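Only one protein chain is missing; all other protein chains are in place.
Chain naming follows the written order as A and B, and within any one chain the residues start at number 1.
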Amino acid sequence: MSDPITPEVFAHLVHLAALELSAEEGEYVRRQLNNQLKAIRELEAIPLESDLTGSSHGVPYTAQNSPALRPDEWAPYPDVAELLAQVPQLEDRYIIVPDIPHTTLD
Amino acid sequence: MELCDLSAFEMVRLLRARKASAGELLESALRRIDTVDGRPGTLDAGEITAADRQHVHSFITLTAERARAQAAAVDRQLAAGEDPGLLAGVPVSIKDIFCVRGTPSTAASRILANFVAPYTAVAVERMEKAGAVVVGKANLDEFTYGSSNESSAFQPSPRNPWDLTRVPGGSSGGSATSVAAGEVALSLGTDTAGSIRQPAAFCGVVGLKPTYGRVPRYGLIAFGSSLDCPGPLARTVTDAALMLQVIAGPDPHDSTAAAVLVDDYLAALERGVKGLRIGLSPDYFQISFPDPLTGEYHAQLVPAEIEAPVRRAAQLLRELGAEIIEDVPMPNTRYGIPAYFVISRVEAASNLHRFDGVKYGHRTAQPVRDLTEMYRKTRGEGFGAQPKLRILMGMYVSAAQYSEQYYRRALQVRTLIRQDFDEAFDPNGKYRLNALLTPTTPTPAFELGAVYGDSVLMQYADQLTVPANHAGVPGISIPAGLDGQGLPLSIQLLGPDFSEASLLRIGRSYEQATAGDAWRTHKPAVLRA
Partner (left out) sequence: MTEYEVIIGLETHIQLNTTTKVFCSCKADSWIDLPNSNICPVCCGLPGVLPVLNRAVVEKATLLAEAMHAETRPLSYFDRKNYFYPDLPKGFQISQFDMSIAKGGFLDLPMPQGYTRHVGIWKLHIEEDAGKTVNQHGRRLIDFNRCGVPLVEMVTAPDLRTSDEAAQYLIRLRQLLRWLGVSEADMEKGHLRCDANVSIRLKGSTQLNTKTEIKNVNSIDAVKNAIEKEAERQMREVEAGRRIEAWTLEWDEDRGVLRKMRSKETEADYRYFREPDLLPIRLDAQWKQAILQNLPELPLVRRRRFVEQVGLPEYDADILTSERNLSDYFESAVLAYGGDPKKVSNWLMNDVLRKLNESGRDAGQLRLTPAYLADILKLIDAGTINNNTGKALLEKVEASGKTPAQIVAEEGLAKVSDDSAIRSVCQEVLAESAKEVAAYRAGKLTLMGWFVGQVMKKMRGKADAALARGILEELLQ
């Protein structure tokens, strides 16, 4: 069976993921993805009832062991300045980024 | 024996008896690091030198000054007659996947190389409040993606203290090496598919993956949100229990941290194994590997040297009064890796979306036309191959046209894997086990570079550990010997939800029963010189 992740599919995935890869890295990654898919195909052969519920967590959460919800009480974060200190480009308290490609046509 | 080679339990005892100070404990650790560690991991490290090859390289960032202040505070508290906590003065390392305020918290990735965490993870905070002294941030596979620590963007990556040509395992490689080499007594790692247990096994230390939700994840840079578990690496079972006591318990910042009371792990430790039912499963003595050419899966038995310690442990535990139940079926074990490929990648791709250069971390310095280009270049430059692999696979298997076939199915397989454990541990079922005894890894530590390029083979290193992550159950890896080449061998115990006290107790019994084993007198190669 030929590789499901063709160079075209791969390029599309890279685009969706907002990534950039060199040609060499790209080829390596694409090959690995197809190899991994072979492992993943093992899932298809497993006999299971179609209505078997999937589990988002292994450990079951019940009303008893689930933590309570948060009360609606304001607690201002004390170190906002430290958060903003991590911003690559900050001006007048705004985070600056380049514009988004935008075509408005009439 | 150097202070730094003592167990954490012993260190605290000495401290409280005023026979050693926190300052002395720390200096001993720093001296050891100075001797064995070599240069810490850095970006653009250049060639690996001959000198590099002789050292362990556990750390990305050493926090010596910060540690000295912490040690001084502990000593002051002691002098003032205050209780400095359960981990008073103990030098520890923190896997650099945890945010620790004021320290570079890099996830071993270029994309966070310049990120200084503005807050501290809950698990780390608990350790620090208990008096632990954080010596440094331990190296790891980039974003915890790997089983050898080789993928770190911060090189040299850690080397196995037992044989410096071999990997320490991963992703908590630096955590395991720092403990094995006596640089610290305890380390906080994370386990998503075996990332605590497997490097613990490769490095001959104890590694505990708690039940999912036992230890809060707030501050843990996420990989697989439904799989990640913070947990201890230590040289003894008692030390693992001590550390778990400090970090376990719910927290208002984590909605998945179960509201379940924390046991007294230390109190239960010496109770022995009389009457406990411990199972062995043929499904854990079998491993599968994909044929690199055909992609076909070949099932084979685990190597004899991997099976032997497990069989021996069963015998010892039987002699101590446990009941050993053979042939416990765990038929869905073999689907653990395929399901993991899907579930973990979907979660990882989503968790990595936030690294976009907008508000923290790396932003490309190259000129860009627009925001989209900024995203691409930032993420292209910032992420290594392993994150890119996981992101792209995650995008693929969660795409609308495939999610039914892959993602939904994988979640169903997870239910099946969980059912294996439910049936084995059901108190009214056929087996009624307190624990399952298995090998931890299919092989001992492999050579650096031997597996790295093959991402499937690398993932399959986790096939005996990952089922516990799917099911959420706790697991502990305990050193059980050395193989013909002097490499560590281990056994693994898996138990029902929140049964850590029971696993620790069994582990302690095993440890005591093998206290006189010859291999326990052997030291890692890096300490023999």
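Worth a mention:
Everything that follows uses one rule, which is that contacts are C-beta pairs under 8 Å (C-beta built on N, C-alpha and C of every residue); 3 or more make two chains touch, one makes a residue touch a chain.
Not measured: the values here are computed from a predicted model.
Counting contacts over the entire complex, the absent chain touches A, B. Set against the missing chain, the residues B:D163, B:D356, B:D420 or B:D497 yield one that touches it, B:D356.
The residue touching the chain not shown here, chosen from B:T256, B:T364, B:Q412 or B:S502, is B:T256. Of the options B:Y265, B:Y375 or B:Y452, the residue whose C-beta touches the omitted chain is B:Y375.
Contact between chain A and the unshown chain involves residues 16, 18, 56-57, 61, 63, 66, 69-77, 80, 83-84, 91-106.
Contacts to the hidden chain, counted on chain B, fall at residues 98-99, 105, 107, 112, 115, 117-119, 121, 217-222, 225-226, 252-256, 346-347, 349-350, 352-356, 358-360, 371, 375, 395, 398-400, 403, 407.
Here is the rule we use: only the chains that are shown with their structure count from here on.
Separating the CA-averaged centres of chain A and chain B is a span of 23 Å. Within the complex formed with chain B, the chain A residues making contact are 5, 9-10, 13-14, 16-21, 25, 28-29, 32-33, 35-36, 38-44, 46, 48, 52-59, 61, 64-68, 70, 79, 82-83, 85-89, 95, 97-101. On the side of chain B, the complex with chain A involves touching residues 115-116, 118-119, 211-213, 226, 250, 252, 254-260, 290, 295, 297, 332, 334-335, 337-339, 341-342, 349, 356-361, 363, 368-377, 379-381, 383, 385, 388-389, 391-393, 395-397, 405-406, 408-418, 453-456, 459, 469-473, 497.
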